[in-house]
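The chains shown are only part of the set, and none of them has been moved.
First chain written, first letter: the chains are A and B, and each begins at residue 1.
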Amino acid sequence: MARKRYTQAINEALFEEMERDPKVIVFGEDVELAIFGDTRGLLDRFGRNRIRNTPICEATLTGMAVGAAAAGYRVVLHMMFSNFLYTGFDAIANQMAKLRLMTGGQLELPITILSGYGGGRSNAAQHSDTPHPLLMNLGGVNVAVPATPADAKGLLKTAIRGRNPTFFMEASGRGGDSGEVPDGDYTVPFGKAAIAREGSDVTLIAIGTMLKPALGAAKQLEANGISAEVIDPRTLVPFDEDTILRSVRKTGRVVVVDEARDRCSAASHIAAILADKAFGSLKAPVKRVTVPDVAMPYAPNAEAKVFPSEANIVSAASAVAKAA
Amino acid sequence: MTTQPSGGPTPEQSLALYERMLLIRRTEEKLSADAAAGVLPGAVHLYIGQEAVATGVCMQLKDSDWITSTHRGHGHFLAKGGDVNAMMAEIWGKKTGICKGMGGSMHVADLSKGILGANGIVGGGLAISVGAAFGSKLSNDGRVTVCFFGDGAANQGVFMECLNVSSLWELPVVFVCEHNHFCEFTRAEQVTSGEIINRARAFGIHAVKVDGNDVEAVWRATAEAVALARSGKGPCFIEAETYRIKGHMEFEKELLAGGKYRELDEIEQWRARDPITRHGERLVKAGIATAAQLEEIGARVARQVEEAVAFSHRSEPADESLVFDLMFAGQKP
């Protein structure tokens, strides 16, 4: 174990997987010099055949990922900011997510797409989206939302070694956060939620970047005599329903915290699952703490206003904890 | 590949080109009839009149070379050596279909023959082909990727992005633009500014125009383009002029409810340049085949198509549970 930064954990995973399998290649805009730091140093070690800057042409990059994967490579495509996924969305939604079924299973697409998401740093609307809900709705792609450096490393390795397209959502705004990372080679399985903190009164389900404020909220709640269990799904596709249902059967009260816009968010979907499969256990309304259905504003005070905070989580959790 | 001194096909190759074009034609004529009879699921976009392009190009390729195709993909599939039974069964939505009935007409693919797939998205194959060619470049596996696309797709920005990337990285890809004069019900000239070939040239790509209704001309142009691409000198571009004899899709008349976008005259003029008839006449004239031998080929092809239909009919419907098994590799949706 050693304390490492989130981007450093990603960087290590890339180094180790590229060493491990010569079929792993990395491309994207400015990956050679690494604006986020996550691809730093790969060029020196692996050369331009394995890692390469591309022109700015996202529509082609996502399509190329499909083609190169079909041709036998394990593709890591860096799309920088999540908003640029939209620019390359055609090949994501129409090809990557559908080709395996359409070809009767002939095509296997081991593709990992990295992109930084989220607001909180006055990057304004075109650099602050959290688009995992759109990806979840596509049906044919995995979605990983690592919250900690350890999970970032382990989930990225699973993605790269996997056989299916995976969107690896980088918690860019909080890329500097550090955490303990296990030594040596390890992977974190998809579809296994982590219980980040045990508790008995209320379940907080926190997605990606939201783990930190949820844990902060849990501390505050404890001071108020409310014991919060905090669950981090780690991957949204596949999704670990069991762990969440188990927790909710115990607590009967839930707050889902998601940095996505509210409408059709992961939070909505998790709430829907609970309203269906945990109905008998629910003792209070299922609350969502999300970003309202707006574009992210630039001014720091305005952004803070729409951003999920510890305080929002505490008040939602307190409300459901008190509900009869 | 042995070529004539002129670079033209040998007599055997010429005959093979004829037979392959005829297979495409007869298969699609049957599809047209079945569509009209209302017995096929989905829609079919027929390649009739354009057979010389797919055939002239694909018969220059090895099984290991890749192609990407379009919504009008039956011709490319068969030309590249895809199995007619498996394609027909796919269009019938059967379990024995090349995609197990999951893809249908617009998505026929056969990886064992290097057919990365037809595509329902106009321009959808372009970046995929560049990705595959990038793979070949990295592995140095000597493969060439051919990307088929229409005059309409040439207006998609992704086309020009792909020209840029492939030229920059000297990828072994050949772009084959089939200029059949239409994008659905819109004439190409209504939506195309300048010459498409100049778009390729702007990126420093070797580019030629060819008569897309002359299978030997296509064959020769492809020989040169593929050789260049295979030698590591980067992409080539071929613009093949041809004509879409049938409607954009079967049922188009019903859809358009009397709306008209071209004169029958024009179709007749192009019928006179039919690539199969033309090549047949050439074979006879050159003494490569007699009329009787061509008829024999015709009969063989007819039997093949009949068998494909029979195969489709006797095949079981698609296995529904596969929808859940095939979405992901080793994972449930």
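Assorted remarks:
Simple rule for what comes next: a contact is a pair of C-beta atoms (placed from the backbone, for glycine too) under 8 Å apart; a residue touches a chain by one contact, two chains touch by 3 or more.
Fair warning: this is a prediction, and the values are worked out from it, not measured in the lab.
If you count every protein chain in this structure file, you get A x2, B x2.
One rule holds for everything that comes next: only the chains that are shown with their structure count from here on.
If you average the Cα atoms of subunit A and of subunit B, the two centres end up 40 Å apart.
Listing the residues of subunit B that touch subunit A in their complex gives 66, 68, 97-103, 107, 109-111, 116-117, 119-121, 124, 126-136, 138-139, 145, 157-158, 161-162, 164-165, 168, 322-323, 325-333.
Note for the complex: subunit A touches subunit B at residues 25, 49, 54-55, 57, 59-73, 75, 90-91, 94-95, 99-108, 139-140, 142, 163-164, 190, 238.
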